[in-house]
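Missing here: one protein chain of the complex. Every other protein chain is in place.
Labels A, B and C are assigned to the chains in the order they are written; within every chain, residues are numbered from 1.
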Amino acid sequence: MADPSSTDPIIELTGISYSYPKEQPVLKNLDFELRKGERIGLLAPNGSGKTTLFHVIMGLLPVSEGSIRIFGRKIETEKDFVWVRRKIGLLFQDADDQLFSPTVLDDVAFGPLNMGKTKKEALSISRRVLSFLGLSSFEDRITFKLSGGEKKLVSLATVLSMDPEVLLLDEPLNGLDNNTRIKLISVLKTIDVSYIIISHDIDFLLESTDAIYTLNNGRIEKDTTVYVHSHDHAHMMGNVPHQHD
Amino acid sequence: MADPSSTDPIIELTGISYSYPKEQPVLKNLDFELRKGERIGLLAPNGSGKTTLFHVIMGLLPVSEGSIRIFGRKIETEKDFVWVRRKIGLLFQDADDQLFSPTVLDDVAFGPLNMGKTKKEALSISRRVLSFLGLSSFEDRITFKLSGGEKKLVSLATVLSMDPEVLLLDEPLNGLDNNTRIKLISVLKTIDVSYIIISHDIDFLLESTDAIYTLNNGRIEKDTTVYVHSHDHAHMMGNVPHQHD
Amino acid sequence: MHISEGILTWPVLASGAAFAIAGTGIGLKKLKTEDIPKTAILSAAFFVASLIHVPIGPSSVHLILNGIVGILLGWAAFPAIMVALSLQALFFQYGGITTLGVNTMLMALPAVLCHFFFHPLILRNNQFLSLAAGFSGGAFSVFLSGILMAAFLVFAQREFLEVSLLVIGVHIPVMIIEGIITMFCIGFLKKVQPSLMGG
Partner (left out) sequence: MLQEPFSVGNSFLHRTDPRFRLVSALLYSIVVAVLYGFFSLIASAVFSLALVRAAGLDGKTVLKRLALVNGFVLLFLLILPLTAGGDIFFSIGFLHIYQPGVVLALQIALKSNAIIMAFIALVSTMNFSTLGHALNSLGLPHKFVFLFILTYRYIFVIEQEYKKIWRSIKIRGFSPKTTLHCYKTYAYMIGMIFVKASARAERVYRAMRCRGFNGSFYTLAEFPSSGKNWLFLFFMLFSTFLIILMELYFYG
């Protein structure tokens, strides 16, 4: 991978402030930059504004101050953000929020259709993405009835079908069982996009990103804390109840 | 702590089967026992029926077959379950489901009021529980504006204010940051109740329970798999991006 | 679709209230306690629908959805709609106390009729028939509400004739949009959660 600092910035936030109506500011004069090829982790306490930051980047929350540049272009109006949303894919914190069509195929094809693809193109793109994620057999499943892990993977498919150049992943492993985690991690290793991952799981971040940032007092900071880091060893749990400390 | 196997069973399930209307059975001829003082973990894949099991114990889903005994008493009618719900507290998987009153204090006092306490008693119980959880300043916050972690703690307060003898905790750590996790774990260590915890986090279960079970094909089994278990060492992450494998 | 406070005369207000109370009484009687949460959901959805604007040409209209509420609830549409309208009055001061009866009538009566005409057709296994019934239900209920509204106005005051005609005219495009949306929505529910459609 090329040294990121030498490549073009994809996302540039300067002096961003955001507060929910009638609340204290959540983001305060925040600066941030993501360059092509970078893979960044974001680890910060509950309520510190991580999700808010992602939603600001996508133009889902209107900032009061500061400037946003995406691929060098200044983003100001809703129309600009419509363009941004084709370049950047957001995986919501809660997979339940992402799916709304009756079947999986409908949902994955929704993005491409909005981008002006014909039905045929949209279908072939969707099938390709589903098969890449090993979800080909899911086409006709009812989205509402998928299990938590399945919903997460299909949500990722709906994002990937728009062929984004950057991914924003908001707690992608949340509530997933071990098999689904492993699958998701291997997918992240395969696809060739820049991404930012929000997670509370330091081991996962250490494994899948190149740098970890944190959010503190509404600003993004490089993370300089010492982490307790895990090394694995095998351990038998079983018929005999026993205690750990 | 007394050896649990010698104490009275609190929850006894025998031959329980449950299927959602027009679906395949989720629980099939399931047997399970929880004794006083026991602390049990339940680790099983997404969709295997863990949440369903908890809801069956609380009488929220009517079983078609099998028998339920709580504190030795045979539970059959809705009236029996009303009694059960005073003894057993359920923390829902999704905190959004649990909070429905406008303010935190209203919500925490809801249970005691329904149990026939006077307003004054209900208030003093609620304040006591909130202060025990370090949430005293939350009293007048609007429940649906809390952050994810705050909602979880307040949900726990609504359960504890009913003074249950057993807790059923459905993925209590889900989406919580490290500080909130530590807080919750320390609360679990302080309170003197038996509990069952559903979680996908093996480290957490190893630390806070005495035995781990799994759900397989609709039945509960003692878990005999070998777990990769973590030992901690300090690790510095910081200004210099670096890679792990 | 509301008639505001202060427009109708007392005989119209009183008879509207009387009919609405009767309808709500029947609805409550038929409503089983364990079905109240489901009814409340539809009532809340009816409330929120009025905040959703759909585009039509360069302009937009807000949704009404009394057709689908009626199809799914039957007589329970009366209490559901009355509750939703009370809350709208509480939150936005749309409608109001004295017009609650009239407004409930003009929304709920078409909804209940819709249930009796179209629900059996929608339950059929014939895809085309159920979609057609969905469209007709959505369009019919809005149309009838428009007619009822006009009728209430004209009963109150002969001079309201022109306003009434305008009201009916405005509702024609809304009718078509509600028809289309109800149709797709029924298709969605039949596929995703048939149990919501009742049996």
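In the analysis below, a contact is a pair of C-beta atoms (placed from the backbone, for glycine too) under 8 Å apart; a residue touches a chain by one contact, two chains touch by 3 or more.
Computed from a prediction, not measured in an experiment: that's the story for all the values here.
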item: Omitted chain - touching chains that are shown; value: A, B, C
item: Option from A:Glu33, A:Glu65, A:Asp96 or A:Glu121 whose C-beta touches the chain left out; value: A:Asp96
item: Among C:Ala20, C:Leu42 or C:Met175, the residue in touch with the chain that has been omitted; value: C:Leu42
item: Residues of chain C (touch criterion as defined above) contacting the omitted chain; value: 2-10, 13, 24, 28, 31, 33, 36-45, 47-49, 51-52, 54-57, 60, 63, 65, 68, 79-80, 83-84, 86-87, 89-94, 96-98, 157, 159-163, 166, 177, 180-185, 187-189, 192-193, 196
item: Positions on chain A where the hidden chain makes contact; value: 55, 58, 60, 82, 85-86, 89-90, 92, 94, 96-102, 106, 110-111, 113-115, 144, 158, 162
item: Contact set of chain B toward the excluded chain (per top definition); value: 55, 58, 60, 82, 85-86, 89-90, 92, 94, 96-98, 100-102, 105-106, 109-111, 113-115, 119, 122-123, 144, 158, 162
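The rule is short, and it goes like this: only the chains that are shown with their structure count from here on.
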item: Inter-chain centre distance, chain A versus chain B - centres from mean C-alpha coordinates, in Å; value: 29
item: Euclidean distance of C-alpha centroids - chain A vs chain C, Å; value: 41
item: Chain A, residues touching no fewer than two other chains; value: none
item: Multi-partner residues of chain C (at least 2 other chains); value: none
item: Chain C-facing residues of chain A, complex; value: 102-103, 142-145
item: Complex contacts: residues of chain C adjacent to chain A; value: 187-188, 191-193
item: Complex contacts: residues of chain A adjacent to chain B; value: 44-47, 93, 147-150, 171, 174-180, 200, 206-207, 210-212, 222-239, 241-245
